[in-house]
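Presented below is the structure to which this report refers.
Heads up, one of the protein chains got dropped from this complex, but the rest are sitting where they should.
Going in written order, the chains are labelled A and B, and every chain counts its residues from 1.
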Amino acid sequence: MNRLLSFALPLGCLALVVALPLFKDLAPAIAGPYPLSLARSIFIYMALAISWDMLFRSGQVSFGIAGFFGLGIYGSALSVLRLGMSPWLSILAAGLFAALVALLIGFVVLRLRAIYFSITTLALAEIFRIVLHNGGSFTGGPEGLFIPKIISSDNATLYWLALSGVVVALAASSWFERSKIRFALTAIRNNELQAKSSGIGIFKYLLVAFVVTSFVQGIVGGIQLQSYGSSSPDSAFDANYTLLPLAMALLGGVYSTVGPVIGAVLLGFAAETLKLRIPYGHLVVYGIIIVLVILFMPDGLYGLWRKRARARRSARIDARMAAKGASRG
Amino acid sequence: MKKFVVALAVLALVAGASFGQNVIKIGAHWPLSDPGSAESAKAAQMAVDEINKAGGVAGKQLQLIVVDDEAKGDKGVAAIEKLVTVDKVDVLFGGFTSGVEAAIVPTLKKYGIVTVATGAATSGLVENPLGPSPDSDFYFHLHPWDYQQSQSEVDGFAALAKKYPAVKTQKLFIAYEEGAFGAPSFKGWKALLEPQGFTVDGASFKSALQGGSDYSGALQAAKDFKPDMFWWIGYAPDALPLLEQAKAMKFSPPIYLGAPPSWPADMAASPLAENTMLFGMWSPAMNKISPVSKKFYDAYSTAFKVAPVSYFSALSYSGIYILAEAIKKAGGVDKAKLIAALEQTKYVSPLGQTITFTASKVIKHQGIQNQKILQWQKGAQEIIWPFEAQSAPLTYPLPAWK
Partner (left out) sequence: MLVTRRSILWTVLGLAVAIAILMWKPTILVYGIERAGLYAAVAIPMALVLGIVHIVNLSHGEFMMVAAYATYFSARALKIDPYLALLPVSLVMALFGYVVYRLTIRQALKAPELNQLILTFGIAIALSQTVNLLFTGQSWKMSLSYVSASMSIGAYDFGVYDFVFVAAAILLAVGLRLFLTRTKMGKAALAVGQNAKGAAIVGIDVDRTYAFVFALAVGLVGALGAMFLTKQAIFPGVGGPYTMKSFCLVAMAGVGNITGVLWGSLALGLAEASMNGVRELRDWSSIVFFVLIIATILVRSVKEKKA
């Protein structure tokens, strides 16, 4: 029964989320253009949060999400504008472009650890931004560029496009969790020396993780660009695309796929709701919420749930053992 | 059967009541954390309150609904979706950053609701995607486009040079912030001025808004160029440090002009600002010349206990009145009638000019097309050009640093 629930529940949720736009006439309050456009924003951040968590499972903290996201934006835009690619294909091209860059710099950067790795990813994101900023008419320069038209003006299509970014991230994250990559990454995270001595090709797994997460971030960038039609170096590489997914993953619960999902929904909704209720000063409350959640739920929401579930399970086991003991004696 | 008819009648009454609202809704979006936009929101609300107190428009009251677009494209799109589909506004208003405006253009075109835009100057990002008439006819752009601003500024200096023969304008050096605001402006000015015989050179600097603090590279290049005019384009935090460093380098060009979108609060009090010039659209000096401006200024200062700081408030105020007049003329918010009525706009605005809508490079409905040239004199922004709005004579040249 529990097994059925743990399988049916997430599947049911996913089905509901996918089918949401179909309810736009029945329930406009949750399926109309406004909630759908909000959902799109949340999906973008959600996919980024999931991808960040994937690399974090190896112990590496990336501050370069915005870098690969921005590369995806420009990859998609330039494919359409300079190579005449179709918008749909350009999104794939965006992901591949980001992945290629990650592959090339990964050889150099993945030898670093801890804060040095983090700062290097941050510096790289800034370097990408400045290079594109100085790219003259080819990249559109400081004011940015725009594509002739967005990929679709149908709300449902845009919603499903953003959702597909999440699906790609979920698929990659699932693969990471179910394959031997998971053990490799966890081993690296816990004790790299031990991992190395037990024969795990650390560099190989880190590179795979790095390239796959950058691919996801690039895809999401492509989706963003095709959905909104324009961007600029400052908006594509905005630091919020690094810090907010990180905060979302943390608040939801790291080292999981569900955590970043929950975190993105939580922070995304909070941001918009606060904005509508408190037009001046909503961001103060937003910052305070982040502080409070970190202080009172250090494992994130999902982490808290996991702990409680574990505690409940062990309490049940204890009770069962006690009952067995009582029935015997 | 009778019950059914009664039920139907009640239903019709209820439905009719919900359709025939006595309110005309104006949906506006601005980045509320920006001070100029916060002023715009307040000024717009003040205009709405004034109009409602005077009896409303076409027998209905106006209602202003403002959503923060946070200067982000995706939030801007969400804001428009909310205003149109949830709040069901009759007209759209507002806007400040070109980036957000560019992001919402596809959504605006999808709905085609009459829009009066108070911001967005970057034509490359906004006017081109909007496209020509008739697809963009719903869009009435109040704020001048970047190329219109540049052209008017060039015309202004040509007029000044003619009226004051001592003023030399031949060699121009422009220090521009390296981002999306300064760099394209420099390119635009250079492209406009060089064919007309000016010698133009420039240097970029990192704006203090982005953490820059050192203008020495640009200032030294400017000093070496020995220009007749020195213009800088950046943001409010650059204004005074730039002047202070110019003084430290003993760089005092005959004309020193700043073109930021807003000024720091202490600019007026600084002795360094004396006789520097600026581009702008309005200043309190307009109160001396335009009674409409004085009325607006006093009303705003009384209502909000602080004087308006930038021209955005006067612009936004004008926009609401322009909309109200047009709705009155059209007798309602029917799209075709409202567009026709807006096309006939002739509004005497607190900005010190009469606003009409004529065609710009791409779109059909462009409002203001020019900037003004002002000068800091004794702590106040005096208007120098256009001469019809001149509030004080030009002081030239900038005195050398003591």
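Criterion: a contact is a pair of C-beta atoms (placed from the backbone, for glycine too) under 8 Å apart; a residue touches a chain by one contact, two chains touch by 3 or more.
Owing to the predicted nature of the structure, the values given are computational and were not obtained by experimental measurement.
> Looking at A:Leu9, A:Ile30, A:Leu83 or A:Ile115, which residue reaches the missing chain?
A:Ile115
> With the missing chain put back, one of B:Val309, B:Val348 or B:Ala380 would touch it. Which one?
B:Val309
> If the missing chain were put back, which residues of chain B would it touch?
For chain B, the residues touching the absent chain are 33-35, 38, 178, 203-206, 208-211, 213-214, 216-218, 220-221, 236-241, 244-245, 247-251, 262, 264-267, 269-272, 309, 401.
> In terms of residues, what is the contact footprint of the unshown chain on chain A?
56, 61, 108, 111-112, 115-116, 118-120, 122-124, 126-127, 130-131, 133-134, 239, 243, 246-247, 250-251, 254, 280-281, 283-284, 286-291, 294-295, 298
We adopt the following convention: only the chains that are shown with their structure count from here on.
> If you look only at chain A, which of its residues touch chain B in the complex?
Touch residues, chain A against chain B: 28, 32-34, 36-38, 40-41, 44, 133, 141-144, 146, 149-150, 153, 224, 228-235, 272, 275-276, 279-280, 282-283.
> Can you list the chain B residues touching chain A in their complex?
32-33, 38, 66-68, 70, 72-75, 77-78, 81-82, 84-86, 98-99, 102-103, 105-106, 110, 122, 124-125, 128-129, 178-180, 182-184
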